[in-house]
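Omission of a single protein chain aside, the complex is shown with its protein chains in their original locations.
Then we have chain A:
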């Protein structure tokens, strides 16, 4: 699945003086407030964090009416940032004539409307269950509980809502796709897939190394500022 990356960030967490007795708990609480929210500075939804080390530099006290002190940290963050045309995987929770509702990673809701579902899939009611069945491949069936792979059309950052599409050929029920990937006989399709897979792995590798953008320092400053604003508000 694409869209997930691990990146390392140098953050500064600003704490209120009343928390100075138990700073580590306060830091964890501040980081937890980031969870499941989209952060522009980090370019993604923070799913998990792991504190690498509390840099042993001293925390700087800000001058002001309330003297917050800033603790510098180095944190590993698991980020989720779906971009258009990425392939995501999720579980179907509801099917209707008009749309398929999917939940990705247990927290993000996705919707695929009927106009984004390719002609191959037809809505049917089989054995009192609503399904989307493929016309060309009899066993390719999508029903409630199926894990499907779909491509991203757009992503609503505020509510973490994904608009998806089942138009591309290599989308559909994952179970079926894995089993029958070799049945896709057309050589072009296979070649295309290999190409796109290669790209995906390189992107993933870069992401894990955490050295994606040369604008790291700029991001750092942005992040710290963002933290400060968050702390003070």
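Note that in this section contacts are C-beta pairs under 8 Å (C-beta built on N, C-alpha and C of every residue); 3 or more make two chains touch, one makes a residue touch a chain; residues count from 1.
The rule we apply is simple: contacts and distances are computed from a predicted model.
Undergrad: Pick, from "beta-aspartyl-peptidase", "Sodium/hydrogen exchanger", "PRELI domain-containing protein 1, mitochondrial isoform X2" or "RNA polymerase I-specific transcription initiation factor", the protein name that UniProt gives for the chain of this complex that is not shown.
TA: Answer from the record: the omitted chain is "RNA polymerase I-specific transcription initiation factor".
Undergrad: Specify the residue from the set A:59, A:73 or A:160 that touches the hidden chain.
TA: The missing chain is touched by A:160.
Undergrad: Decide which residue listed in A:47, A:62, A:78 or A:111 touches the omitted chain of the complex.
TA: Residue touching the chain left out of view: A:111.
Undergrad: What is the set of chain A residues that contact the non-displayed chain in the whole complex?
TA: Output for chain A: 21, 36, 93-94, 96-99, 101, 103, 106-109, 111, 113-115, 156, 158-161.
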